[in-house]
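The complex is shown incomplete by one protein chain, all other protein chains being positioned as in the whole.
Then we have chain A:
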Amino acid sequence: MKKSEISRRRFIEYTGAAGMGIGLSSVLPQISLAKTGIKVASGAANPLGLASNTQAEGVFFSGGFGHAYIEYAAEIFGEVHPGSSMSVEGIQRVGERLRPRIIAGNPPDVIDNSGAGNLDTGALVGEGELMDLGPLMSATALDTPGKTFGETLFPGSQNSGLFDGVQRYVNIAFTVFGVWHSKSLFDEKGWNYPTTWDGMLSLCDTIKTSGIAPWTYQGKYPQYMLFGLLEPIVSKIGGPQIWKDVDNLVPSAWEHPAMLQALNMMKALHDNGYIMEGTPGLTHTESQAEWLQNKAAFIPCGTWLENEMRSITPGGFNMVIKPVPSDDASRLSWIDASSGEPFMVFSNGKNPVAGMEFLRCLLSKESAKWFAQNVGSIMPVVGGAEGVDLSSAMTSALAAVDNAGPNILDRPSFPGWYSDIYSEVKDSMGALLTGRASAEEFIERVQGASDDVREDEDIVKFKRT
């Protein structure tokens, strides 16, 4: 597995979830600003050389996280740079809204390219639209003395933004992916989370007899089963090289035996009738709502689930996330975790420096704490959850990462790099889970899409190691 640099003890230290501070901070002088209370480290006010009185423009996806946290970061920006400002506009369907401006050569300075209908990142990078964020990564951190900006972020959390070694965007939300259940329901029924896939299937049998459907997934969006199940199971069975080969478009990468085994394990959920009736006709929020009513016991998702369903979650539901079991009980704790919600700066925007400076404010410790407190998720910022009360969901996610120790699984990059393969995975996954395709057919279809991408010289290719 990828030996992630986040070790067991260091993770607690990183997030500060156990209430530990980072010792170094008191040594160096700091300037404390009044409004947001941010303590700017000495010599960290303007390492990127932002010109005074810069009025910059930001346009951001406003989804599950809202955009109040971005407004808070803009407040920090304004306070650190009196006279300058960053405007904040929250939008949906980023691609449709911003494409005309990109074509016209008049993009905003900084954007959050997330959500449905976002811009194709591979194309943006391939066409040279995005700024090299190298200077930002090596700039002094805003409120963590003695560190560069890059050093204050969780190790590995920005890997997906590396294209041929160049940082093209930064992820601002740290997400854990896995299988969710209601702790209250399981306690009431006396069910224990299984340690192997065979254990999962026999628990499913018990659950089914009790009149509850064992599984559901985000029906019309079957790709949730890619990051929820297929990715971690394949890594647990076959090691980290498989997804790297998939990303690098290695011929026959999808035909690896571990892929076949994992797909057949997943297909067993359908073949045994463990998937809730009607699941394929539901949207993501509809299926999650069914799950919240205990119509199904398990659902795959990332840690945004809690915030997304907050308004309709019954009291005392106690949702918790667990890593997916595989063939080997000793690998149960291995879990998928990565950072998402990519923020980008345009290379031909009016104020690319302001865009980068804003990201330095957004991923400051002060902003990360505000995010943890008010949005209930965490930023990949060291010490960003210090002294913050976290929910049962977030606590279980942090515990899962902690249990995984060095075994944080590496996630594939092909969904962002090659949208054609991702589309095919989505379609084939739906077919597999409704019994319309076998595991072999899934592999044949997706390998075909991968081969097409490799042979299509118009698609810009990326490499990773």
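By our rule, a contact is a pair of C-beta atoms (placed from the backbone, for glycine too) under 8 Å apart; a residue touches a chain by one contact, two chains touch by 3 or more; residues count from 1.
By definition in this document, contacts and distances are computed from a predicted model.
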*Choose one: "Acyl carrier protein", "SWIM-type domain-containing protein", "Aspartate carbamoyltransferase" or "ABC transporter permease". The correct choice is the protein name in UniProt for the chain not shown.*
"ABC transporter permease"
_Of A:Asp109, A:Glu129, A:Glu386 or A:Asp402, the one touching the omitted chain in the full complex_ = A:Glu129
*May I ask which residue of A:Asp120, A:Asp198 or A:Glu444 touches the chain that does not appear here?*
A:Asp120
*Per the touch definition above, residue among A:Lys208, A:His270, A:Lys295 or A:Lys350 touching the missing chain*: A:Lys295
*asked:* Given that one chain is not shown, which residue among A:Asp164, A:Asp205 or A:Glu277 touches it?
replied: A:Glu277
*In the complete complex, which positions of chain A touch the hidden chain?*
95-96, 99, 102-103, 105, 117, 120, 122-124, 126-127, 129, 219-220, 277-282, 286, 290, 295, 348, 419-420, 423, 427-428, 430-431, 434, 436, 458
